[in-house]
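Before I ask anything, let me first share the structure, which is written out below as C-alpha cells.
For this depiction, one protein chain was excluded, whereas all remaining protein chains were kept in their positions.
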Amino acid sequence: ADKGPIKVGILHSLSGTMAISETVLKDTALMAIEEINAKGGVLGRKLEPVVVDPASNWPLFAEKARQLLAADKVAVVFGCWTSVSRKSVLPVFKELNGLLFYPVQYEGEELEKNVFYTGAAPNQQAIPAVEYLMSKAGGGAKRFVLLGTDYVYPRTTNKILRAFLHSKGVADADIMEEYTPFGHSDYQTIVANIKKFASGGKTAVVSTINGDSNVPFYKELGNAGLKATEVPVVAFSVGEEELRGVDAKPLVGHLAAWNYFMSLKNPANAEFKKKWAAYAKSHGVANPEKPLTNDPMEATYIGVNMWKQAVEKAKTTDVDKVIAAMAGQKFAAPSGFTAEMDEKNHHLHKPVLIGEVKADGQFNVVWKTPGPVRAQPWSPFIAGNDQKKDEPDTN
Amino acid sequence: MLEISGLHQYYGSSHILRDVSFTAPQGACTVLLGRNGVGKTTLLRSIMGVTPIRGGAIRLDGVDISQLTPNQRAARGVAYVPQGREIFSRLTVEENLLMGMAVKPAGKARSVPSEIYEMFPVLKEMLRRRGGDLSGGQQQQLAIARALVSDPKLIILDEPTEGIQPSIIKLIGEVIKSLSRRGDLAILLVEQFYDFGRDLADHYLVMSRGSIVRQGLGADMDKDGIRDFVAL
Amino acid sequence: MLRLIVGLAMATIFCAPAAALDRETIARLAGGDAEEQRLALDALVAKRDVAALPFLRDLLADHVRTADDGVFIVEDDHGLDALQRTPVALPAELEEVSTSNSVRLAIEESIAALELASPDPATRLESVKRLQSAELDEARLALIAEAESRERDSAVRDALRQIRALSELQSTHRTVRLAAAKALRASVSGRVREALKARLSVEEDGEIRVALTRSLRNIESSLAVGETLGIVFSGVSLASILLLAALGLAVTYGLMGVINMAHGEMMMIGAYATYVVQNLFRAHLPDHFQYYLAAAAPVAFVVAALVGVVIERLVIRFLYGRALETLLATWGVSLILMQTVRTIFGAQNVQVENPAWMSGRLFVTDNLELPYNRVVIILFSLAVLLLVSFLLARTRLGLFVRAVTQNRTMAKCVGVDSSRIDTIAFALGSGIAGLAGVALSQVGNVGPDLGQHYIVDSFMVVVLGGVGQLAGAVYAALGLGVAGKIFENLVGAVLAEIGLLVFLIVFIQKRPQGLFALGGRQAD
Amino acid sequence: MNEATEMSSGVALYLDDVQVTFDGFRALRGLSLSIDVGELRCIIGPNGAGKTTMMDVITGKTRPDTGQVFFGRSLDLTKMNEPQIAAAGIGRKFQKPTVFEHLTVFENLELAVKADKSVRASLFRRISGEAIDRIGELLETVELADKAQERAGLLSHGQKQWLEIGMLLAQRPLLLLLDEPVAGMTDHETKRTAELLQTLAGQHSIMVVEHDMEFVAAIARKVTVLHEGAVLAEGPLSEVQSDERVIEVYLGR
C-alpha cells in the first residue's frame, strides 16, 4: 500500500574510540543501499538510510536505537560492533520488536529473535584457527599463548579455547593466558614473556587483542624480531583495516582467521572490491587511494542483501514476517561461497579461512574449510550449553 | 617629567579618580599622601597602565603614554614598585633582578649591577633563594631593587617602606635622595609614613576621595599642616 | 699460511657437490604442496646442495613466480630463469608461489644447514645460531656433527657442540649424557634451560644430575641478568615515551597553567605530520626514504607549534587567570581537532613505517636485544628534554616565560611583552607535543584518537612530578615507567596498571605537591 | 576555657629552644621566649630575623625541627593542627593581609566570629543576635560599616588590614598574634590601632611584630629583639633602643 521510501537505520559509531572500525561499516551499508536503490529498490520502494552517530557511548546506542525504531520507524537497523553496544540496544529491539543485523565476530552465548548475526561465532573462527596451528601445516604448535584485551569477548573466547585445548590434550602448563587493558600501548614485557615461554617448545600466540592496541602490539613484535616462522600469531580481530596502520613487512607470516579476506580471488569478490573502490571514490570516503575491504564489511554487505531478499520473499517489511523469511536465505557472498542463513539460529553458515599476512598488508589464504560451517552460538565447550536450544526463545 | 591631566578612573560604576592633574618633574621627588582607600594605588596603577583609565592624559616627557600597554610604558622608562611587592615568587632572587632588566637589550642584561647589592646586602646573600621564600621585608627590598636596575626615567613607588626595618628605611631614603639629586629621574612616591615622606619630598600632593586636594613644596609640608590634614 | 690451507680445504668441500640443483627440484619447490616442498628441501640438504642457496633465498623473499612453461625469479620487473639465473623474457601470466609459515621455516633452516659450509666464519656462526632453535632430524644432526668435526673456528665449534649436546642429552649412553650436560654449561639459551629441566625430571644417574643441576643453575643466572636488564630497559623505554608525552604539557600546563586537554591532539598532529612527510618522501624522494624522520621532526614541531599559535591567539589568550575555564575551551578544541583529522585523513589509522635503520636490534647478550627504535626514542626524548630544559632554564626567553606565567601583570610592568611570550610559550609546548607525536608514530598507532590515550598519562606525569618542575617530570616518568614494568612482570598488565594508579594515589598522600614539591612559603 | 588552657601559671605562651630549618637555612636557632597572661609584647628585629616564622610555628603552620611550644600551662602546640590551635584561643593577623576576597566584609567577620564551628552548626544554626551585634560593633571599630556588603577583594590595602584586625577580634582569642598590623596605615590610624591594642591588653595576651618604632613606643611595655632566629635583647624599649647591637643590626645610626 505504502509507496514511500522504506527507512533503514544505520547505527555505527562515527566518533569516539570505535569510529576507527565502525565508520567503514556505515559506508558499506550505504553502498549496499545505493546499489539496491539503483536496481529499483525493494518491493518497488526506495530505501532511505537514516544515519546516526552513537559516538562509542553505550547508553547513547540504546537511545539512538529507540529513536530509530520509535521516531524514525525504520524497518531494520544495521549496526553495532562491540558486544556491549549490542547488549545495550537489545532490550530496545525486543521491546519495540525491531530488527538488527550485527556484522561482527563475537563470543556467542546469545541468540535473540530480533537479531541476525552475520559475523562469526567462536566455532567459525577461533577453533578452526587453533586446530590449524596444531596441524603439521600450521607448524604443529604444542604451547599456546592466549593473549587478549581484558574484556568479555577475549575472556570468553579464551575460555572456550582453553577447554578445546584441554580436549586436545594440551596441559595447563603449556597455556599462557595474558590480558592487557583497553588501549594498552606498551607490549615490551608481553613480547619478552612470549619469547621466554616459547623456549619451552613450539609455541603459537592466539591474539584476541582488540582495537587500538593491535598496532603497538604488532609494531613491538616486529621490533623484537619475533618472526612468524618461530612464533606465529593468529588474530581474530585483525584484518585489512587494522593492518592499514602498520608496516606489514616484519609481520609476514602472522595469521588471521576470518570468513572473508580481501585477497580472495573469485568473481564475486572482484566485483565487491570494484564496487567499493568506486563508491569510496565517488563518495569521498577517506583514503580512496587505498580502498580496503574486510570481513565485517562483507558481513554487512551480506546482511543488507539478505534482508532485501527476505523482504521480497515476505512481501512486506513487517518484522515478524521478515524474520520468518530470513530462514534459509542464500546469498552469493564475496568470499566466493554461498552464505546461508541458518533455518533456526539466526547465524550465517560461513566458510572459515586462515590467511597469512603478506608484505603489502593483504592476506595469503593458507587454509580453508571445504565449505560453509554452521555456527554454534552456544559453544559446546561451555558447561550447560548442551541443554540450550539452537533457536531464539519464542517469548 | 610626568604630567597628569584630567585623569578619571572607575572601577565598575564607582568613580575612583576624579579629575586628577599634577606634574612630577625630573630630578625631583614628588610625594603623594592620603588616607587609606582614597585612590593612591589606583593612580599609580593607572600610570603604569595596569588599570584602564576613563579619561585624561598621562604624559611622559611630553608624549602621551595613556594608550600604551604596561610593557610599552616600561620600555619608555617607567619603573614600578607596587604595593604588596608582587615579586616573582618562584624565581630566584637573582632571576627577579634580571627580570627588572627585561627592558634592556639582552646583551646588557646578563648580570646584575653590583651597586644594588651595596644598597641591599641581604639580597646578595640570598641570590639563589626563591623570591617567595624571603621574609616580607626582604621581598620589599627586592621589589625596590628590581625597579632600580632598569635605569628608569620615572620611578613610581607605592609605600616602599612597608615592612622594612628602620636602618634600611634610612638607607632607602638616602638612595631616593641621591637618585633625585642625580637629576635625570622623576620620582613619584606614595607614602603613609609622614616623616619619611617629608624628608624626601621636593613636592607633595595630598589626595582625598580620588582628587588632589593639596599640593606644594616639600619644605612647606610642616608649615602647611599636612601631618594633621592627612590624619583627619 | 695455516689459514690459507684451511681456506683451500674449505673451498674444496664447499665446491664439491655443487650444481646439483635441477629443474625438477625447482618445480617441486615452487609448485608443490607443503609436503612436497619439505621433501624437496630435505633432499637438497641431504645432498649438501649449496648451489640451491640463491634460489632458496629468492623463494623466501617472495621473488619466485611460476608459469605454465617454467619457474622464474622476478626482481623489480626483471625476470631470471630460475636455474640458470640468466635474464629471460617473462610470460604474461605469472603466479605467485605461496609459501606458508611452516614451509618458510623449513627453507630458513635448510639455508642455515647449507650455510654451515660457508667459508665465512661469521656466516657459519649465524647459521649455527639459527639452528639452535630448530627442531633437528637425524639427517640434520648428522650434518651438524660433520660440520663440527671440520670446524676450526672455536666460537662456531662451541656453538655446534652445544647443538649436538642438546640432542645427546637424550642419549642412552651415560657418558655421552654426562658430557652433554657439562657441555651445555656455557649456553645462554632458554631452550637449553627447558631441555635441561626436562632431562633433570627423568634423569636417574646421580652424577649426571649434579652436572645437569650445575649447568642449569649457570644458565639460569646468566639468563636472569639479561632478563633483569630487559625489564629495566623496557621500563626506561616506557618512561621515555611518558616523558615525551609529558614534556609539552609541562610547558603549557606546568608553566602556563593552561589545563590543556588538547595536548594529546597536538601529539596527534605531530604524528600525522610525520605521516604526511613520510608519504611525500615516498612519492618524491624515494631514494632518501630512510631519512624521512629527520625531516619529519622539524616539520611536526613547526606544524604543531603553528596550530598552538592559532589556538593561543584565538582562544587561550582570553582565559589567562581563569585556569579552570581553559579546561572547557581546550576540551572543545580537542574535539574539533579530532574531527578535523577524521574528516581529512579518515577515521582509520594511517601507516607510519619505521625506517630500516630503526628496525633492527642491538645485541647485548643472548637473551637481551634492544630494538633500535626504542633506543632511538630514548635518545630522542633525552635530546628533547635537554632542549626544553636549556630553553627554560638558561635562556632569557625561558626566564620571561616563567615570569609571565607566575605573575603576568608584574611581568608586563617590568617591560615584558607578555602576550608575545604567551604565544611563544604555548607554541613551544605544542611544538614539543608535536615532537612526541613523531616518536609515538614509531611505536603506536596513528589515528584521530591517538592523543586521547596519552592525556591521562601525561597529566599524571606532570602532576606526580610536581607542577612546574621539569626535573620532577623526569623522575615521575622514570618511576612510573620502571615501576610499571616491574609490576607487569609480577602481576600482569591489567593489575599492574591498576596497581600503578593506586600507587599514585597513595604516593600523593605522602607528597601532596608532587615529587618535587615547591617547599616553602609560596606553596599556598 | 578548659583545664589545659588555664592560665593560672601566669604564662600565656612559652617557646623553648625552637629550631626551624628550610633547605639547610636555619631560620630559627634555638628561640626561647615567654609571654605572660595579659601582656602586650612587641617583637622587633631585622628583616629575615624569623619573626613571621615564629608566628608560623605558634599557629601550627610550620612544624619546628626541635623545641617546645606551650600555650598556657600544658597545651603543647607542636602536637596540634591549625584549627585546633585556633580553637584553643590563638588568633593571628598575617603580615600580608589575607581576607576572603569573594565574600563580603560582613561574611568575613561572620566566619571569624566566635561560635560553634562544627559542620553541623554551620549547616543548621542561624546566626545569633548576639553575634550580629558583635559584628556590628566590630564594623564600627574598623570603620568598615559602610562597606559591610562589599566584596572584601575590592577593599584597599589599608582597609584589608583593618578588616583582618576585625576578624581577629571577632574570634575573641586569648592570645593575639599581630604581624605588622600598622604597615600601610596612616599615622592617624596607627594611633587608633595603638589605642585599640592598649585597651585589649590585660584581658588578652598580645604579641605584636612591628617595624614602626613610633607605634612600638606608643604601646610597648616590654620589647624583644630577634636576630638571626634567636633573641638578641629583651627589655623596656628605651633600654633596647640604646643597645649597641640593636642599633647596629636593626635601627641604624
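Chains: A, B, C and D, in written order; residue numbering restarts at 1 for each.
Criterion: a residue touches a chain if its C-beta (ideal position, glycine included) is under 8 Å from a C-beta of that chain, and two chains touch if they have at least 3 such contacts.
By our rule, contacts and distances are computed from a predicted model.
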Among "Acyl-CoA dehydrogenase", "Pyruvate ferredoxin oxidoreductase beta subunit", "Cytochrome c oxidase subunit 2" or "Urea ABC transporter permease subunit UrtC", UniProt's protein name for the complex chain that is not shown is "Urea ABC transporter permease subunit UrtC"
Among the chains presented, those that the missing one touches: A, C, D
Specify the residue from the set A:8, A:52 or A:375 that touches the hidden chain. A:52
I'm checking contacts with the chain that's been left out. Which of D:11, D:148, D:218 or D:231 qualifies? D:148
Residues on chain C facing the left-out chain by the touch rule are 259, 261, 315, 318-319, 322, 324-329, 331-336, 338-340, 343, 452, 456, 459-460, 463-464, 467, 494, 497-498, 501-502, 504-505, 508-510, 512-514, 524
Mind listing the chain A residues that contact the chain we can't see here? 14-15, 51-55, 57-60, 62-64, 66-67, 70-71, 82-84, 87-88, 90-92, 94-95, 109-111, 150-152, 155-156, 159, 179, 181-182, 382-384, 388, 393
Which parts of chain D are in contact with the chain that was left out? 59, 61, 81-84, 86-87, 91-92, 94, 98-104, 106-107, 110-112, 117-119, 121-127, 129, 132-133, 136, 139, 145-150, 167, 171
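Here is the rule we use: only the chains that are shown with their structure count from here on.
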Determine the chain that sits nearest the middle of the structure, using the mean of its CA atoms as its centre. C
What is the distance, in whole Å, between the centres of chain A and chain B, each centre taken as the mean of its C-alpha atoms? 75
Cα centroid separation, chain B vs chain C, in Å, comes to 62
How many Å are there between the centre of chain C and the centre of chain D, using C-alpha atoms for each centre? 64
Of all residues in chain B, which are in touch with two or more distinct other chains? 133
Please set out, as single numbers or ranges, the residues of chain C touching at least two other chains. 520
Which bits of chain C are touching chain A when the two form their complex? 34, 62, 98, 100-102, 104-105, 108, 133, 135, 189-191, 193-194, 227, 230-231, 234, 237-238, 241, 338-339, 342-354, 359, 361, 367, 369, 371-374, 442-449, 452-453, 484-485, 488-489, 492-494, 497
For the complex, which residues does chain B have touching chain C? 48-50, 69-71, 74-75, 79-80, 82, 86-91, 95, 98-100, 102-103, 106, 109, 130-133, 146, 150
Which part of chain B faces chain D closely enough to touch in the complex? 11, 35-37, 41, 83-84, 122, 129, 133-138, 140-141, 159, 162-171, 192-194, 227, 230-232
